[in-house]
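For this view, one protein chain was removed and the others were kept in their places.
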Amino acid sequence: MLRRVLQEIKGSTEPIDLNQLARNLKLERTVLDSMIEFWVRKGKLQDLQLEVAEAMACYSPSCGGSCSPTQCPHVGSMPRSFTIQLQE
Amino acid sequence: MVDTPISPTSPVVTYDTSLETEIAHLSVIIQENPTLNQQYTPRWLAIQLLESDSTLSAELHQHADLLQQAEASRARIIAHYQEEPDILLAEQRYNFVHQLTNQVLTRPDGNQLTFSDKVDQIVTHRYWGLPIFLGLMWLVFKMTADLSAPMVDWIDGTVAGPITNRVMTILAMLGLSGSWLEGLLVDGVIAGVGGVLVFVPVLMALYLALALLEDSGYMARAALVMERPMRVVGLPGKSFLPMVVGFGCTVPAYYATRILDNERDRILTGLLAPFMSCGARLPVYLLFGTIFFPENPGLVVFGMYLLGILIAIGLGLGLSRTLFAESEQSPLIMELPPYRLPTPRNIWMQIKNRTWAFIRKAWTVILSMSILIWLLMAIPITGSGSFADTDIEDSAFATIANIVAPAFAPLGFGSWEASSSLITGFIAKEVIISTQAQIFAVAEADEPFEETTMFEDVSEIVTSFGAAVLDTLKSIPLIIGIDLLGESDEAEPSALMTAIRQHFDEVSGGHGALAALAFLVFVLTYAPCMVAAAAERQELGDRWMWFSVIGQTGLAWVLALFVFQGGLLFFG
Partner (left out) sequence: MPPLTIALAGNPNTGKSTIFNALTGSRQRVGNWPGKTIERKAGMFKHDGFELEIVDLPGTYSLSAYSLEEEIARDFIIKATPAGVVNVLDATNLERNLYLTTQILETGVPTMLVLNMYDQATARQYRIDTAALSTALHGILIVQTSASRGEGLETLKQTIVTFAQQQANRRKPHGRYPNQPHQPSCHV
């Protein structure tokens, strides 16, 4: 199932909503979340909120570093989103 | 409560045979080593080694043999499954847990669509999603314009009336009436900074509307809808993030392009981001919308935002097929948070933070620009005036602006008054307003200044504030198009608004509204502000910075020409 999740995402041509993906795979939403987290840790998925927070670090110190992305005014209001990590 | 003895033998989760073989193999080695056997549970350690847990590998560095064996085991597993062991192990753990849960848990059908899911299917629909998004955005700008109008009038009245009076009264007491200091304070600082601060209620109303959409959870859906046009343009879905940032400010948008994986996407996104109308451009849209289209300024603002997006899409289509080769697309996965009632606290925090940033900018960038512009307007170049006592037409400011003014003539606003504000607007787009406010404050026939007492001023501020609050409340039903009170009294246009209207009418040969539209299109499109250009230079390099500055200004000129001359053909 874990690998199905990644395949499903890779094979999609449309933006995917996590609720929809959980329904398609007949997975509990919280379980899907933990699988997504697994792939983020493995470096196969990118957590875009973290990426943006990192990219903003030199624009506004409150965005980068060790603080949470929610403290960054430009990132906090952004929806949490992920994408396939193309190259390592 | 269940109480059966713990079975000492078999593990709870058993993995595939090939995995178990390697686990057993490593476990034996661990067991045969007394230290390790004492310190760790062999099976656990074996599994961790297969997962190539880095903390453990560090702890076990003196057991080189074991680590080597573990590497060999991993290699065998990878060769067998074409997959890393930790993924396999996690997958099989997930499967175990999934089966176990199915076995022990019974519950009502959880796969039914919730209300939130049903709403999502509509608002993120492939075809309806976009119209719904646009409709909501139109509502946002209508609400912004309607809700803020009374307060804008109040601040405008307060700045032009009581505050100016107070300053002049104090200066008169100090015997500085008519001095250059009075000019600097009244025509420079108060006109310039005040002219921009007038728009604080506008921004607050916009931030209120946006915060409502964000806090309720809709914005995440909008992002999903916005992601599709990105693909059309040939950009990966995630480049919508810098674009969203761009609606706030173009500067961070350039930094946000760093999330893109390759240079092509980064540059293309960076080139398109400035077309997302930033918060600084909103006051300009709204001021001109109110002056020239008083019945529907919100529609003008909405139109400008939409036009920016359309320009970006068109340009993206062009650039991605010519200058840049198509790049790999990667799908976007998005979390749609459950809909909820926005909390006043969250909303207030958002309004406060963003508005405060705007006010800070007014006190720094705009204040210094106002002083600089006042200086330039005070220095005579031609004519017979002296410093701070010259006809503005003869000032250094007008002289410089007159050089470029003819270039704007075909666009309908070839005067030094209009073109100068576009030049100063390169510093920051709000300065377009502060500059015009200064120009027309100076040019204004000096009204006879009537001395007022402090008490009169304060009570004037308070009573007009009360009236403004009342008008704001009255305007709420108007947003949804219901005129509850049956009276839609047009606010009196301020002195600045009247002056701008007259000026554009004059300079365009009687087509003021058309010239104003061309002016707005120019403001939307032309070079990003100085700070943004610096950010672009840092992120994309010199070449692309100049490409943006020159290219966008050229494009702005062509589009504005198109609007004005095309408009003349149709309506002229």
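Each chain carries a letter (A and B) given by its place in the written order, and its residues are counted from 1.
The criterion applied here is as follows: contacts are C-beta pairs under 8 Å (C-beta built on N, C-alpha and C of every residue); 3 or more make two chains touch, one makes a residue touch a chain.
Remember, predicted model here, so these are calculated numbers, not experimental data.
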Sole residue of B:Leu100, B:Leu317 or B:Val462 that reaches the chain not shown, by the stated touch rule: B:Leu100
Contact with the hidden chain (one of B:Ile23, B:Met168 or B:Ile347): B:Ile23
For chain B, residues in touch with the removed chain: 1-14, 17, 20-21, 23-24, 27-28, 31, 37-44, 46-47, 51, 53, 55, 93-94, 96-98, 100-101, 103-108
Residues of chain A in contact with the chain not shown: 28, 30-31, 33-34, 37, 41
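As a convention for this text, only the chains that are shown with their structure count from here on.
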Intercentroid distance (Cα basis), chain B paired with chain A, Å: 21
Chain A partner contacts - residues on chain B that touch it in the complex: 83, 86-87, 90-91, 94-95, 98, 101, 110-111, 116-117, 120, 124, 214, 219-220, 223-224, 227-228, 236-238, 241, 244-245, 248, 251-252, 255-259, 261-262, 328-337, 350, 353-354, 357, 535
Parts of chain A lying in touch with chain B, wherever the complex brings them together: 1-3, 9-10, 12-21, 23, 26, 28, 31, 35-36, 38, 42, 45-46, 48, 51-52, 54-56, 58-60, 73-74, 77-84, 86-87
